[in-house]
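And then chain A:
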Amino acid sequence: MTRSAAGYWIGFAVVLALLVVAPLVLPEFWRRFVTEILIWGLLAMSLDLLIGYTGMVSFGHSAFFGLGMYGAAAALLTVRPPNLWLAILYGLVGAGAVAVFVAYFSTRLRDIYFAITTLVFSQIFYVIIFTWTEVTGGENGLGFSQPAFAIPGVVSARFTPVTLHWFVLAVVTVSYLGLRRITQSPFGMVLQSIRENEPRTRAIGYHVERYKIVAVMLSGLFAGLAGVLYALQNKFAAPDFVFFLVSGEVVVFNVMGGMGTLVGPVAGAAFFFLLRELFSRFFTEYYLIPVGIIFTLMVIFVPQGLLGFLRRRLNQ
Partner candidate 1 sequence: MTIPFDLLLIQVINGIVTGMILALVASGLTLIFGIMDVVNFAHGELFMLGAYLGSTVFLTTGNFWLALGAAVMGIGLLGAVIQTTTLRPLLGRDPLTTILATFGLSLVLQNYALWQYGPVPRKINEPITGHFSLFYLEYPWYRLLVAVLSAAIIGGLWLFMKYGKYGIWIRATTQDRVMAAAMGIPVPLVHTVVFAIGAAMAAASGVLFGPLTGVNHAMGLDFILRAFIVVVVGGMGNLGGSILAAIFLSLLEAFASIWVSPAQAVIVSFVVLILTLLFRPTGLFVPTPK
Partner candidate 2 sequence: MLSVQNVHTYYGKSHILHGVSIDVGPGEVVGLLGRNGVGKSTTLKTIMGLVRPSEGTITFEGRSVAGAAPYHLARLGIAYVPEDRRIFRLLTVLENLRTGLDRPGVPPERRDALLAKVYGSFPVLRERRNQAGGTLSGGEQQMLAIARAMMLEPKIILLDEPTEGLMPRMVAQIHEIIDVLHGDGVAILLVEQNVRLTLEVSSRVYFMEKGVVRHHAPAADLRRNDAVIHQYLGV
């Protein structure tokens, strides 16, 4: 193992340990806040597979996130008693099905056209969910109860905020390791090759479209998983999460955190959430004005994102 790899794993262990301990030491609000950031971080991370690794900017991740959420809702509302694993399964199936559909059409297009196609697809799902009140609850969304953490014959316990945090942390960590491995696998290498130079990748014998479809699907599945976790934590699903502005925010997390690093988007999510939370405490009504100004300045002066910025600083 090289020195930098050892450094990486030490850093990973430290951050993980901090996150494990966090709910035990943080005040209750911040405990839940951290859990929520992890969930949004997973969503942002899933998008990084496309933006950072394949070079495709999706504005449709709200659809995968939302479908994961509604999938989980379907499981939790129809099956008695509510089953955690079924919720995850339904959520993944929901997000995956949508991802296949979206991927099939949108990957034929590139750049801004890909972005707009994904955005429009997510708006179609939004309109359907928003207006189909009988099934989706329409604007009011769906509320449901939290399932217990149960492995048949082993344990069965209700979630507390602390155990839920650990569960979310476990899922996000495993997802992170999974995504990291995917990006380091031969398949992930092909994705990065597409990002760097698509025609060249084609010319050395890769069927680029097929790789893109699989990338969108995988990304959609992880986004769906984030949706399931959100549903578990907050016990409701709402059409607002399918709205395109949510996708926009997730792109923002990626750009602010640093694309192509997997960790960066999580940092971006944390930064943006903290920024808004802290500013909202000082300027009750108009905090989005300074947030908007800071954000615009960051786009101009820190184009490589927080992580890229830090990395450059550390290297100096």
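Candidate entries met the following condition: all candidates are chains of the complex that A comes from, given by their letters.
Just a few scattered comments:
One rule holds in what follows: a residue touches a chain if its C-beta (ideal position, glycine included) is under 8 Å from a C-beta of that chain, and two chains touch if they have at least 3 such contacts; residues count from 1.
Keep in mind it's a predicted model, so treat the numbers as computed, not measured.
Candidate 1 is the partner touching chain A in this complex, chosen from 1 or 2.
If you check the complex, the residues on chain A that touch candidate 1 are 57, 105, 108-109, 111-113, 116-117, 120-121, 123-124, 127-128, 130-131, 244, 248, 251-252, 255, 285-286, 288-289, 291-293, 295-296, 299-300, 303.
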